[in-house]
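Shown here: the complex without one of its protein chains, the others still in place.
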Amino acid sequence: MKSTGKLARAAFALLAGTAMAFSAGGALAQAKDNRIELQWWHAMTGALNERVNEVADGFNKGQDKYKVVAVNKGSYPETLTAAMAAFRAGKGPHIVQVFEVGTGTMMASRAAIKPVYELMAQNGYKFDPGSYISSVTGYYSTSDGKMLSYPFNSSTPVMYYNKDAFQKAGLDPNQPPKTWQEFEPMLKKLKASGSTCPFQTNWQTWVQLENFSALHNVPFATKSNGFDGFDTELKFNSPLHVRHITQLQAWMKDGLMVYGGRKNEANAKFVSGECAIHMESSAGYATFARGAKFKWGISMLPYYSDVQGAPQNSIIGGASLWVLGKHKAEEYKGVAQFFDYLSSTENQTWWHKNTGYLPITPMSYEATKQQGFYAANPGTDTSVQQMMLKPPTNNSKGLRLGNFVQIRDVMDEELEAVWSGKKSPKEALDTAVERGNRLLRQFERDAKRS
Amino acid sequence: MEKRVVFHNRYLPYLLIAPQIAITIVFFFWPASQAVVQSVLREDAFGTSSYFVGMENFIILFEDEYYLNSFKITALFSTLVTTIGLSLSLLLAVTADRLVRGTTAYKTLLIWPYAVAPAVAGALWGFVFLPGPGIFAWLLLQAGVDWNFHLNGNQAMFVVVVAATWKQISYNFLFFLAGLQSIPKSLIEAAAIDGAGPIRRFWTIVFPLLSPTLFFLVVVNVVYAFFETFGVIHSLTRGGPAKSTEILVYKVWYDGFEAQDLGGSAAQSVILMAIVIGLTVIQFRYIERKVHY
Partner (left out) sequence: MIERRPVANAFGHLMLVAMIIIVAFPIYLAIIAASHTIQDVSQTPMPLLPGAELLTNTARALFDGPQLVGVSGATPAIVLMMNSLIMAIAIAVGKIIISLLSAFAIVYFRFPLKNFFFWMIFITLMLPVEVRIIPTYKIVADLGLLDTYTGLVLPLIASATATFLFRQFFMTVPDELVEAARIDGAGPMRFFWDILVPLTRTSIAAMFVIQFIYGWNQYLWPLLIASDYKYQTIVLAIGRLIRAPDAFYEWPVIMGMAVLALLPPVAVVVLMQRWFVKGLVETEK
């Protein structure tokens, strides 16, 4: 009996002790050298996480005043939520990586952010929007070209295809389909040759609706896709959009296309050789280079040749770096220096080559070309070329929509209703537009209040 | 319910109760009141500005067909989990109770799923039903079912119900078995002498005597399906496809964390709190009744 009492007392002391140790541990972790520390929260995992650390290390070694600390905070939404919570508690990071669909939310939180153009100007870096690839930086700039956030990892969807499967189906492995019209006969041949998955797409909303609109130079939403104001309305239920979704639905019914999920779950089926044609972000290059045991090629996304002006140019996805407010001037100076470091041709070239993400200056594209990288890795310049097909129009600068995270979910839900045969394409796109507009109106109300 | 003999000390009792009360206030009363406050505000995600909007958040919710849909889904999900789970475990418990030998061994072999986390239960069943490597998925495909629970809402509901029910069977089984074992054997023997067969005996004697246990388990299972199955949904379907498995608790999380709609999420919290209080009142009634037995 006595011993139980002692045990309980020991347990009590242990608990109190552990609680204290935890708080002390937290304090110790804050100990640092006398460099100014800059917190950079990001959502890159695996190999990309390592690349991010290399970027930070490179900057830290090059000077001795600042130290960029790169911290992974989980997925994109988790990173954003973590940064918001920390900001509220007065402990926000200096830099946070936000996915492109969070752009509207960030822009509406003017009181919480420090626009990049302002940061650079205040710290004496001259900033020439003309020296960037405008279809990349435009996504994160105001209508008059002022950059709000720093385009860090941008990619654009491209088409990957299995050359061996093409060969087997009696198709020319060097002639992938250029237009959607050319698709059907090829898919039929692929199917006839025994393919169980002639065609599939990742990121259906981004590729088949958002980029589809840009490539055909039709509006995805009014007001230049939201760039010119919050009172924008969705437009992706036009006859052209309905035609495309109807086409995809028909292919799925005939087993010419297979639905593989909302994100990039379907990558595995391309790597395994099961799927012949696969649409995925240009950043998927590294994955396929490592995993695919067959000959494959990259080409641009197809278009409907009877649509005037197509192909226009594709738009980006990925994420940008936002600078949060409420930090000291000397810290901002370090952040500006870091962004300047990132923009150097050398770093941009390295990043582009090692991750498959797009470079943000034409100079780094040229440098990469001169180094012979594209010649040695055929297809890796497809993404850049597709971005620069034509100078961007109001329909192909990008998208600037509030509550876009939910809107994408709405589109995914309605598309899935089409694939599972619950709704007709017209019905589903109309519903998606209507539901999406409701989210836009709510965002507009909130934005007007602040 | 008071002790006759107590200690006398002016400060000690407060000191003893202080940790519990402090944690309760900080992590329970304060957030609950904040939820009520937040539910009538709209606030930008970084908390730099907030505005009083009255009932707007609630109005938006009740105009949103997907929120109303989420109620239906929660009702369907909890009904399925409760009825399937209870019938299966009652059947098992009655069978185990009839057997003279092996009851303890069966008990040991059936109780352990209780210890498996809902999220892990989701992962295990998700793998079994996964198109591709999943065995059941393969069997279903062989049987001609167009199986893909990532795409088909009814199939997704089926998988989450299986995973959630699986985890809860052991709990129900234990309580049914305890309830059955506490029924006096003399009653059943008396009925048997009167010539009642086993099925008749079950419905006329065993089942009525078991009804308090049954009622208690219904409440527990409904609460489980409402609140504790977040892990199953999150790991298996993320509420999808097309919101067909989006139960209320998942929506609170999604709207608050993925969609950054703090006001809307808080309004949902307030509604959920009202539901929980309702369930608790029902439970109380039951406890009161139980006193009469």
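Just so it is clear, A and B label the chains in written order, and each chain counts residues from 1 on its own.
To be clear about the criterion, a contact is a pair of C-beta atoms (placed from the backbone, for glycine too) under 8 Å apart; a residue touches a chain by one contact, two chains touch by 3 or more.
Just so it is clear, the structure is predicted and the values come from calculations on it, not from any experiment.
Only one of A:A47, A:A111, A:A192 or A:A289 touches the absent chain when the whole complex is considered: A:A47. Among A:A82, A:A276 or A:V335, the one in contact with the hidden chain is A:A82. Even with one chain removed from view, chain B keeps its contact list with that chain: residues 1-10, 12-14, 16-17, 19-21, 23-32, 34-35, 38, 88, 91-92, 95-96, 98-100, 102, 106-120, 122-128, 132-135, 138-139, 166, 169, 171, 174-175, 178, 188-189, 192, 198, 216, 220, 227-228, 230-231, 234-236, 238, 249, 252-253, 256-257, 262, 265-266, 269, 272-273, 276-277, 280. Not every partner is drawn; the one left out touches chain A at residues 1-2, 4-5, 8-9, 11-12, 14-15, 18-19, 22-23, 26, 45-47, 71-75, 78-79, 81-82, 85-86, 88-89, 91, 263-265, 267-268, 271-272, 287, 291.
Basically, only the chains that are shown with their structure count from here on.
Distance between chain centres (mean CA atoms), chain A to chain B: 37 Å. Put simply, chain B touches chain A in their complex at residues 42, 44-49, 51, 60, 148, 150-153, 240-243, 257-261. Remark: chain A residues 77-78, 80-81, 84, 87-88, 105, 108-109, 111-112, 259, 261-262, 265, 403, 405-406, 412-414, 416-417, 419-420, 422, 442, 445-446, 449-450 touch chain B in the complex.
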